[in-house]
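All protein chains but one are shown in place.
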Amino acid sequence: MTPVNERRPAGSRIWHAAVAAAVLVFLLLPLLVTFLFSISTEWEDTILPQGYTFDSYIRLFGDERFLYALGRSFLVASMTVAFSLLIMVPTVFVVALYVPRLEKWLQTVVLVPFALPGVVAAVGLIKLYSAPPFAISGTIWILIGAYFILVLPYVYQSTRNSLRAVNAAELMEAAEVLGASKTAAFIRVILPNIMPGVIVASLLSFSIVFGEFVLANMLVGGSFEVVQVYLYHMMGVDGRLSSATIVTFFALVLVLYAFVLKIGNRKPRAGTPSVQGKEETV
Amino acid sequence: MSFVRIQGVSKSYNHTRVLNNVSLSIEEGEFITLLGPSGCGKSTLLRAIAGLNPIDEGKIEVGGKDITHMPPKKRNVGMVFQSYALFPNMTVFDNIAFGLKMEGLRKDGIRPLVEEMLNLIDLKGKEDRYPSQLSGGQQQRVALARSLVKKPTVLLLDEPLSALDAKIRRTLRGEIRHIQRRLGMTTIFVTHDQEEALTVSDRIFVMKQGEIEQAGTPNEIYTSPASEYVARFIGNYNVWSRSQLQGRPIRGIPDQGNMFAVRPEAIRMAVSGAEDEANEITAEGTVSIVSVLGNVLRFEVDVTGLPVTVDMLSGQSIDHLRAGTAVRLSIPRGEWKSIQPSS
Partner (left out) sequence: MAGRSSSRHQVTLLLLLLPFFLWLFAFLLLPGILMLVSSFQNEGGQGFTLGQYVKGLTHPLYTGAIRNSVLLSLVSAFVGLVAAAFAAYSFTTFSPKTRDRMLSLSNMMTNFAGVPLAFGFIILFGTNGMLTLLFKQLGLSFLAFDLYSWKGLAWVYIYFQIPVGILLIYPSLFAIRQEWREAASLLGAGTVQFWLRIGVPVLLPGLVGTFSVLFANAMGAYATAYALVTSNFNLLPIKIGGLVSGDVFPRVELGSALAVILFVILAIALFINEKMLRLARRGLSHDSR
């Protein structure tokens, strides 16, 4: 599979390079012009900016409102990820190994968020949580509650795949026969081995929550302003600050993805070769 | 009194009985094998002894202690899995030390024990490697050391060799047997490979559909299979029913029994014309295929439509036996085994 390239005729190689380049340029263009805009002094009716400055970034990081929004976004994303891992990793583990009859059901449930765009999800949440006894609308708690559901598919899939890849059921058995309790086996053997997958899921979830606008706007809006909502309000007021916000947001996404890539490329230490047709799984 | 006693163990899974009232006992230091095709219940029984599969009925005793309802961690049995199940996040050293750590042993107490094991499996100097940096054979030796370091009462081996290449498999099974003898470790070995079972075991239990079909030393099992099932499973036995033999040029068939088994190497073959002897069963046929299996030549002989397999040691003296040669087969009465037909 490696030397695919050499086997292709030159014409076809040029075509594929052109297609890939065209699509990637198209995808990157809006981000690049946003960056250009953020460092421009004046850019009204010319094709390229008339001058360059980092002034907008200095202003942005001097803006208390932005810094607070950034802090809130970090807080809400970290707490969502923390709750999600704390609850989902044991849940997926327990279901996969000890309650397999729930597996099918769980697989379906975690897909529901895909059919549940922010607007739809917001309707029921607003109805339930804007009046007593659970009036948490407008607070961070309703956001964490909703975001937990939002990232469910990613956390589930990643954890489940990792458990399968390391053959968790057998590792547990091996550890138990060697005298470990189930809890000790889970903490000392399973957890370290599924960590890379879990970290990838956390980073993806973090970036998803950080970029979420609809629920943030509809459920809490200005009373707990996160970066995306700040950006929305800034858009009509100050274009330079908005573009600097977007670039900052994307710099963060870039860092998160770099980590994901690094973890994904790391040589997996999982050395158990897959044994085919494992007999008598009873 | 036996060291391991399994009494009337039964287990059903989704309404299918995978173990049906199995009883067996093993002496201390014995190496026994559970042999059978996949689905015969051998792994289930092994896992029941480890405590990984709870059983429905019966009793399991090891060293005079009833362990039937003990959780795996309290049983102090050693187990080696088919896929090794080494912990990928731990080095060779930490893998071997794991069981001792779980016992609550101190670091300075652990090191000499682990080093002793590393010597035993000949992997000294590789203690800082991760499992993925080892070959399959080395990984399985680590798995073996990991289960032996705690001085378990019984060692359970669940098809430990079947993921390995044929050559490494042969070397490693010799090593396992050697280590087992040296430590005097009571060992239960599960395999579907009859050759493996015959080479390493003190005793073999052939299993069929959740029951023990026959138990005995390798020699007993090989030379006197009790049933058609065992005869067919154990190798290249000629298996015939009485009705198949009737009407063919075969003389001297005993009156007793309906199903018979004869080892290919127990049949003597010569060019037609010799005299019959009193204590032999004899038949006339024609050689149809000759194949070379190393030091043995295998002949397919056609006895008016009934195929007979005959093995003879290679050598110049049998060069004249070729496809098409008319031959006379003779089988000593003692090698003509009457067996139980399988339904």
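Order of writing sets the labels: A and B. Residues in every chain begin at 1.
Rule of thumb we're sticking to: a contact is a pair of C-beta atoms (placed from the backbone, for glycine too) under 8 Å apart; a residue touches a chain by one contact, two chains touch by 3 or more.
Here the structure is a predicted model, which is why all the values come from computation and not from measurement.
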Touching the left-out chain: which of A:V99, A:A135 or A:I187? A:V99
Hidden partner chain, residues of chain A it touches: 1-2, 4-5, 7-8, 12-13, 15-17, 19-20, 23-24, 26-31, 33-34, 37, 44-48, 87-88, 90-91, 94-95, 98-99, 102, 109, 111-128, 145-146, 148-149, 207-208, 211, 213-214, 217-218, 228, 231-232, 235, 242-243, 246, 249-250, 253-254, 257, 260-261, 265
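Rule of thumb we're sticking to: only the chains that are shown with their structure count from here on.
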Distance between chain A and chain B based on Cα centroids, please, to the nearest Å. 52
For chain B, which residues count as touching chain A in their complex? 13, 18, 38-39, 41-44, 47, 50-53, 71-79, 81-89, 98-99, 102-103, 130-134, 136, 139, 146-147, 150, 159, 163, 192
Inside the complex, what are the residues of chain A that reach chain B? 166-167, 170-171, 173-181, 184, 188-189, 192-193, 267-275, 278-280, 282
